[in-house]
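Only a single protein chain was left out; the remaining protein chains are all shown in position.
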Amino acid sequence: MLYPATKVTLIAEHFLVERVCALIEACGGHGYTLTPVGGKGLHHLHATSDRATLVEGFDHQQVEVITTDRAKAERIAERALKELFTNHSGVVYLESIEVCRRERF
Amino acid sequence: MLYPATKVTLIAEHFLVERVCALIEACGGHGYTLTPVGGKGLHHLHATSDRATLVEGFDHQQVEVITTDRAKAERIAERALKELFTNHSGVVYLESIEVCRRERF
Amino acid sequence: MLYPATKVTLIAEHFLVERVCALIEACGGHGYTLTPVGGKGLHHLHATSDRATLVEGFDHQQVEVITTDRAKAERIAERALKELFTNHSGVVYLESIEVCRRERF
Amino acid sequence: MDALLDFAGQFLSQFQSPTLSFLLGGALLAAFGSKLTIPNPVYQFVVFVLLLKIGMKGGVEIREANLLAMLLPAVFSVVTGLLIVLLGQAVFARLPGIRREDGLATAGLFGAVSASSLAAAIVMLEEQGIAFEAWVPALYPFMDIPALVLAIVLATRHRQQAEGEAGDANGEPTPRKVDTWAIVKESLQGSALSALILGLALGLLARPESVLQSFYEPVFRGLLSVLMLVLGMEAWSRLRELKAVAHWFALYALVGPVVHGLIAFGLGWIAHHAVGFSPGGVVLLAVIAASNSDISGPPTIRAGIPWANPSTYIGASTSVGTPVAIALCIPLFAALGKLVFGG
Amino acid sequence: MDALLDFAGQFLSQFQSPTLSFLLGGALLAAFGSKLTIPNPVYQFVVFVLLLKIGMKGGVEIREANLLAMLLPAVFSVVTGLLIVLLGQAVFARLPGIRREDGLATAGLFGAVSASSLAAAIVMLEEQGIAFEAWVPALYPFMDIPALVLAIVLATRHRQQAEGEAGDANGEPTPRKVDTWAIVKESLQGSALSALILGLALGLLARPESVLQSFYEPVFRGLLSVLMLVLGMEAWSRLRELKAVAHWFALYALVGPVVHGLIAFGLGWIAHHAVGFSPGGVVLLAVIAASNSDISGPPTIRAGIPWANPSTYIGASTSVGTPVAIALCIPLFAALGKLVFGG
Partner (left out) sequence: MDALLDFAGQFLSQFQSPTLSFLLGGALLAAFGSKLTIPNPVYQFVVFVLLLKIGMKGGVEIREANLLAMLLPAVFSVVTGLLIVLLGQAVFARLPGIRREDGLATAGLFGAVSASSLAAAIVMLEEQGIAFEAWVPALYPFMDIPALVLAIVLATRHRQQAEGEAGDANGEPTPRKVDTWAIVKESLQGSALSALILGLALGLLARPESVLQSFYEPVFRGLLSVLMLVLGMEAWSRLRELKAVAHWFALYALVGPVVHGLIAFGLGWIAHHAVGFSPGGVVLLAVIAASNSDISGPPTIRAGIPWANPSTYIGASTSVGTPVAIALCIPLFAALGKLVFGG
């Protein structure tokens, strides 16, 4: 009932998210989960979206893709890094998980 | 200080969440964490809750339960799949983690 | 391209978050991600922040720190438990992940 | 012929009304890919204020009203809600490639009532100086709840029969009996009906006139314009979803509202002659019937008929049904009212 | 006797006022399990607008006021805040099964002030035509901050003694000295006091009259009704939490506000005779004392006495204290004012 799978997490600026999702679909990802996050990284402090953020689109979103195909997961991470994150703030990491209903991922 | 534990993640439509939480408690889970998420899966694109969603209750929530009892984690996942997700969109997966303060989980 | 790393997750009441972040930086963490969450634990039910919460600052935030240095991760968890969570509700756990761009963490 | 031309002219001029022009504006913005959004908390508050105001206003005036006059229109509301669902069932059963549950879920939503269409109709009738009894909005639950209950009951019964034939299928077991009170309660607990009923109760039992006049009435039209913008944006952005399902749903959503409105108009006409139901009330009742539940109906349907595909009924309702109810049916029935009752 | 009947009648009729009827309506909605919510961002904005308006109005009128007249009431406010905490400490110490810190935390909140009760009192006094000095709301921080500081100081001192006796306990080390300025600053930084003081400053130093008249005053009552709805819903939904703790907290929350109000009423009466403090001002001061901090007090207490159990003080304050302050104490002290000062 439980199958090994990989979860790729990408944290990206809001205005990049559309391109992140497109890339996931281009790589064959079947779905993704979006979470609004804030945080701090190399660049500066990114507010969470609950207080007024004057400047639109600079809050971060976390995008998670689950796939049972490890190679696909790595491809998504690699392409995202190369095509989207060179000039943009963001973070990419992988986790090993176990999914139910393998056929969905 | 660190003890192995399992985190079950369930992504469910908002109006199902109450039932997911009840099921967790029925299975002996001691707590859970709720995060509002959006995303895309088999069904259609689910908006995040920050823009007007005309139709109430169709946004997704992510429910995470941590337990040090692997069997309990599997039971939660299994029962959720059978009792809640047959007709509903949603995702269930498990992760291995290490918790502090084992007595709480 | 992928390097092993540890993600420390801390769930804390909103008004503690500032101190959690300060502690992370004091321990040498390079960044962190904040997510607004709700949930239930030992204490009581914590609302998510989308409905009116009369009482300010009692909603929870999830703070995630990624570091390639396992010892640092454990230090953050340990110090947080000792210095912040003795009297406060909250949860701390670690996960093993794989990051891209090791130099950032 | 004159009447027709008159109607056509009036119909088009309606698109310049704040109500319809904002609806159209929202759709155009979404079509153009604009990033403008009305934040969800603001939208929820807007709906709350509109419904609370409609309720309070109604409640205040019901205090002086002859409650008996309300009886026949209330009965007709129940009848209309049930008729729409039965009609929908019959229609969808005749269409090819439609799963029974999707048809019933859609018919349930179209039998139920839209808070936003109601608010829009109230303003547009006021703008045209068409008077109606202030308690007419209180007919909302009388049509809404029976329609939802009936749709869920029929869908559940159908499934039980199918399962009986097929042997025990895998999947979630169908409940043996529909818990009608649970559905009614769930409807009443939804944010739209809760706000309306809270307003009615406050209007009836308390003295909210000062706050009605200083706040709820002055902001009403402005907030309605915001709501119309949201409806327009949503209508466009859900079109894609609708396209993915059988086109019969779109057709039903296009024609249904007019037919449903006509049914209610006919019943209202009887009430007009029987108990003196006002012409404006007849028009409003027709619009209520023409509308479909876009806010709190869907979760009730989702919980009651979980095996139906939400893309069918939500797409049909949000993308076609609501715009048709507001942009076509409101001016249509207002004009029909003038034609039939003089004006 | 007549006065009593009169009071009873007036008291009940108050429940039809927009303020109380919305409070009640909110509680009933929550009791019925309604899904209607006022979104948090809207709620935060409502509180901001109410307090800013109260502050600005006060500031504008303080410009012309005789500041000396404010002195004695301000001193009495400080005294009231401190007295309430000391009284609470004494009471809870005599009750069985109450941890010292929980009692002190609760007493601290009840010594502090509720922004929403203040806003409700202002509107209800205006409705009854009871005049008061516009600077009375500015007494808020004079009662609020000393009460919070004292509660935290006492709780910390108690813990130090307990630890001294017990040897160094495990757990977070207690700070050796309470940083009073840190608590004062934290109070002032909280959103409620910040908004009030910003309003006062704008009213005193700038010329915000145009915006007060065009926006903040017209929306005041409407937004207050929304706030009352939220308070009612929260009161009900926190009851369960309150039930889980010792019932003494509920009893304290029921009786405390009346006692605290009476203390302040007495001191206000002295100020009336000494420096001509208006009857309306006395009533408002009593309500301020009767109220308990429901918005920004809790986090200050939480940070200052982290070893106290929040369910005790938040449950007592939100579920019982605030409804009692608004629904019972405002009409009570308004009637008492008429009785004592004539009117």
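So that you can tell them apart, the chains are marked A, B, C, D and E in the order they are listed, and the count of residues begins at 1 in each.
As a convention for this text, a residue touches a chain if its C-beta (ideal position, glycine included) is under 8 Å from a C-beta of that chain, and two chains touch if they have at least 3 such contacts.
As the structure is a prediction and not an experimental result, all values here were calculated from the model.
*Asks:* What are the shown chains in contact with the chain that isn't displayed?
*Replies:* Over the full assembly, the chain not pictured touches A, D, E.
*Asks:* Given the contact definition stated above, which residue among E:28, E:211 or E:251 touches the chain not shown here?
*Replies:* E:211
*Asks:* Under the stated touch rule, tell me which residues of chain E contact the chain that is not displayed.
*Replies:* 39-42, 44-45, 48, 185, 188-191, 194-195, 198, 201-202, 205-208, 210-211, 214-216, 218-219
*Asks:* Touching residues of chain D against the unshown chain: what are they?
*Replies:* Within chain D, the residues that touch the unshown chain are 15-18, 21-22, 25, 29, 32-42, 127, 218-219, 221-223, 225.
*Asks:* Could you list which residues of chain A touch the chain missing from the display?
*Replies:* 13, 15, 43-44, 49-58, 82-83, 86-88
In this text, only the chains that are shown with their structure count from here on.
*Asks:* Following contacts chain by chain, what is the lowest number of steps it takes to reach chain D starting at chain A?
*Replies:* Steps on the shortest route: 2.
*Asks:* Going by the average position of its CA atoms, which chain sits the greatest distance from chain C?
*Replies:* D
*Asks:* Just how much do you need to spin chain D so its Cα atoms sit on those of chain E, in degrees to the nearest 5?
*Replies:* 120
*Asks:* Taking shared residue numbers divided by all residue numbers at the interface, is the value for chain B and chain C over half (same) or under half (different)?
*Replies:* different
*Asks:* Quick one: report the Å distance separating chain B from chain D, using the average Cα coordinate of each chain.
*Replies:* 34
*Asks:* What is the distance, in whole Å, between the centres of chain B and chain E, each centre taken as the mean of its C-alpha atoms?
*Replies:* 39
*Asks:* Round to the nearest whole Å and give the separation of the Cα centres of chain B and chain C.
*Replies:* 19
*Asks:* Of all residues in chain C, which are in touch with two or more distinct other chains?
*Replies:* 35-36, 49-50, 95-96
*Asks:* What parts of chain D, by residue number, touch at least two of the other chains?
*Replies:* 39-42, 190-191, 296
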